[in-house]
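Some notes on the structure that comes next.
The complex appears here without one of its protein chains, the remainder shown in place.
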Amino acid sequence: MSILVNVNSKVVVQGITGREGGNHARAMKAFGTQVVAGVTPGKGGQDFEGTPVYNSVAEAVEKQGANVSIIFVPPAGAADAVLEAAHASVPLIVLITEGVPTVDMMKAVQEVKGLNERNLQGGGAGIRLIGGNCPGLVSSGEAKVGIMPNSIYADKGRIGLISRSGTLTYEAGKLLQLAGLGTSTTVGIGGDPVIGTTFADVLPLFEADPDTDAIVVIGEIGGADEEAAAEYIAAHMNKPVVAFISGRSAPAGKRMGHAGAIIMGNVGTPESKLAAFAAAGVPVADTMPEIVELVRKALNK
Amino acid sequence: MSILVNVNSKVVVQGITGREGGNHARAMKAFGTQVVAGVTPGKGGQDFEGTPVYNSVAEAVEKQGANVSIIFVPPAGAADAVLEAAHASVPLIVLITEGVPTVDMMKAVQEVKGLNERNLQGGGAGIRLIGGNCPGLVSSGEAKVGIMPNSIYADKGRIGLISRSGTLTYEAGKLLQLAGLGTSTTVGIGGDPVIGTTFADVLPLFEADPDTDAIVVIGEIGGADEEAAAEYIAAHMNKPVVAFISGRSAPAGKRMGHAGAIIMGNVGTPESKLAAFAAAGVPVADTMPEIVELVRKALNK
Amino acid sequence: MKLHEYQGKELLRQFGVAVQDGKVAYTPDEVRDIAREYGQAVVVKAQVHVGGRGKAGGVKFSPTIEKAYENAEKILGMDIKGLTVGKVLVTKAVDIDAGVEYYVGMIVDRNVQSYTLMACAEGGMEIEELAAERPEAIIRHRVDPVTGLRPYEAREVAIKAGFKGNLNKIADMMVRMSNAALARDAVLVEINPLFIDADGTPLALDTKFEIDDNAMYRHKDLLDWRETAAEHPLEVEAAKYGFAYVKLDEGNVGVLGNGAGIVMTSLDVVNRAGAKPANFLDIGGGAKAEIVYNAVKLVSKDPDVKAIFINIFGGITRADEVAKGVIQALEEGILTKPVRMRIAGTAEDEAKALLAEVNSPLIQMYPDMFQAAEAAAKDANSAGQMNAGSNSA
Partner (left out) sequence: MKLHEYQGKELLRQFGVAVQDGKVAYTPDEVRDIAREYGQAVVVKAQVHVGGRGKAGGVKFSPTIEKAYENAEKILGMDIKGLTVGKVLVTKAVDIDAGVEYYVGMIVDRNVQSYTLMACAEGGMEIEELAAERPEAIIRHRVDPVTGLRPYEAREVAIKAGFKGNLNKIADMMVRMSNAALARDAVLVEINPLFIDADGTPLALDTKFEIDDNAMYRHKDLLDWRETAAEHPLEVEAAKYGFAYVKLDEGNVGVLGNGAGIVMTSLDVVNRAGAKPANFLDIGGGAKAEIVYNAVKLVSKDPDVKAIFINIFGGITRADEVAKGVIQALEEGILTKPVRMRIAGTAEDEAKALLAEVNSPLIQMYPDMFQAAEAAAKDANSAGQMNAGSNSA
């Protein structure tokens, strides 16, 4: 088992005829993911290497039963692509696109949350957005809906991984793989200031997943998502959680790469995050390799 | 008994320090309505003829337990006044103001409906907007939250009245009063193209009201509210309903006073409305006085 | 407020909609100069606030400069439904055979409490006709007034309507039209025909644009566009007084009352009494003597009006105030036509006393609206017969 995506996930790729969309659709298929459809407005009726292409997500849902969407649409159209999928009631929407205007994301995230509520109240499965500017997610050995390298996630393990950073996700995954622990599901939530899903949203899923024994949270400076995660862990989690925080030596007021990673006033400092994790009893690794040690220690308790 | 407003209604008047707001606050008090507060931003702390004035609706709700709001704010601020009341969870909001931009009303009505849904799901009493550009509502002999002449509604009767037109509401009320039938509650829903409450929204309230024996619906040309009402009546109403339609001789394509009253293409024609009422078994009065005859006939069945 | 084609195009252009550009001209010479400048076939289009100008001969294809001049001579100064054409828009002609014509529009729709977007693959026709004859050909879609139309919705509508062309460009154009409608408080925006060329690129060939009068306070930059000359003079005067006034064709009874509903019902009652209402006039609430005076003055100016029916109901309105306004008009010699009125309100006795004092056959009060309307109808119809009689004499 795993969370969010598995062998039964039927994926539609929004922007499948673009370069990125095409490359990653191919890689996802190679991983074993069921890529059932692509969407490119105006190219409906074509096919992408055997996968049918539709003009709209609604059509892909109707014709192919797609229940996960991954979006590679360029920034200017990315938020609209999210809303298209959400209004087509796709339960899981993964936005890979980097560089989406923040205001677009604010509006899209708010609307998706509203649709999610309404969907749940109507007895639906809910509607969840992951990202943007994220590497997507992968349930090792089952299905990948993302852009991470396939090799790291070939075999099922029992450690859940949630990360704000792209490359560090792979780095941590690789370390856990080499250590023989492996990952159950890896969720890259993205580093942008406004994203669809936060640490605290994913943690309960891992807590409930019988095939996850421990969770690694890879945070970074900026914002208070790690603090919120620590609070959630202290209140609700029984499984062990190990954390890592990147950018601990970054100076205040300087934006590190994406707008999320910036210390402003007292908000987002590594000290605040370390204190929150300490208060929640979550060990924080000083280096990436230490993550593995801390996970081992936590599992042996 | 009655619907929507009664002796227990605690009314806040938004715009009480304006000319219209002041005059009608006075008239409502004279009717016997509990006017518990006024709101005029910047004039909080003052009082209007003994009624305390607050800076915000939230404050009026908190301090005086207001549960009905009536709005006399000028057009440019009217939709904002509605949203203020709705976000303060006032269950009944009556917008008297005439001349509110239609786009403002579209946005406000949509948002109030959303808040209403959320409020109901949270176990609340819901949030209802009546109007704008309406005369408000009155439960005869109990409480008036509107601008209609007091004298017509002094004594309780057993006929419910719903009207798109202001003056025709009074005209019909007067006729019913003179005929000795009288009105239970009168609801002026307003003639603007976008309004908070329609005939079909009010009808079920009258159907459920033990003190209403029959209902008079005063419609006019334009839109399809009367058709929707007829449909509702046919499907759900057991109490007799009598209708009147004004503007039956108005030419197509000409806007009669307010933007609601216009026949466009096949939509909004008197023929369509007459046919709908006929199909629902609702007698339609040819003249105002005939309303009384038809009500009598219906009650004697 | 209705906009001319060229004004509506200007607004759409501000929001990035591709429109078939043109220049406004007031004389045939100017039209010739524009046609020469364009150096190709042009279309000369009357700019008047009235529908059906094409059928009336107000839109003419002009393959040569000479033809453009000729057509301008014909169109400028022509009368279309009572309005004189004072200016024309000269646009480059488009080779219609090199593309397809569609319809898109947005309208305030009380049934969905928002805008409805309409799209139809059968462009060029009047949408009213199409709606009446082939309603299923029109795709309708509610537009969220807070978010506006979104590209994905626009694409869906374009697909359903059967539009052929570059789907993203067409959707983008529809989104821009929606943005213009919301930002400019449109009651109605139409792009008809929407031309889609062989490359699939959309272009607005003609447009209708009407702005919500209630929202004009936030479009002060457009106030210059209001042209009193292009409207009925009585409508211009009514607007000055803040009255809702509509001139009705072939009427003989002037109608005024307080409230849209009561005036509409008054029209019905006049009809029922065998006459024809000449206008709709809502004087609004709180009828003071001066307001009534102005209203009577206005209606009296209409040569079609042979008698006036006043129908006032108000718990607050004082009947004597209404009477005073009418009497003032009589005393100033403005009132020359019979006024038949019903005033339900306070101080009816005082009103009667005032009328008894002036004791003019021109002013009569009746206990209900039917009697008043019947009297007015009778007066108007007999005045008409007298006129007819004198004409035949």
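Each chain carries a letter (A, B and C) given by its place in the written order, and its residues are counted from 1.
The criterion applied here is as follows: contacts are C-beta pairs under 8 Å (C-beta built on N, C-alpha and C of every residue); 3 or more make two chains touch, one makes a residue touch a chain.
Note that the structure is predicted; figures quoted are calculated from it, not measured.
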item	value
Among the chains presented, those that the missing one touches	A, B, C
Contact partner of the left-out chain, one of A:115, A:152, A:229 or A:242	A:152
Touch with the omitted chain, as defined above, among B:53, B:68 or B:83	B:83
Sites on subunit B contacted by the missing partner chain, in the whole complex	41-42, 44, 55-58, 77, 80-81, 83-84, 87, 107, 111
Residues belonging to subunit C that touch the chain removed from view	146-147
Interface with the unshown chain - residue positions in subunit A	75-76, 99-104, 106-107, 109-111, 148-152, 163-171, 174, 191, 193-195, 218, 220-225, 228, 246-251, 253-261, 264-267, 286-289
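Just so we're on the same page, only the chains that are shown with their structure count from here on.
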item	value
Highest C-beta pair count, chain pair	B-C
Separation of mean Cα positions, subunit C and subunit A [Å, integer]	55
CA centroid of subunit B to CA centroid of subunit C, Å	29
Whole-Å gap separating subunit A and subunit B, where each centre is the average of the chain's CA atoms	50
Residues of subunit B engaged with two or more neighbouring chains	none
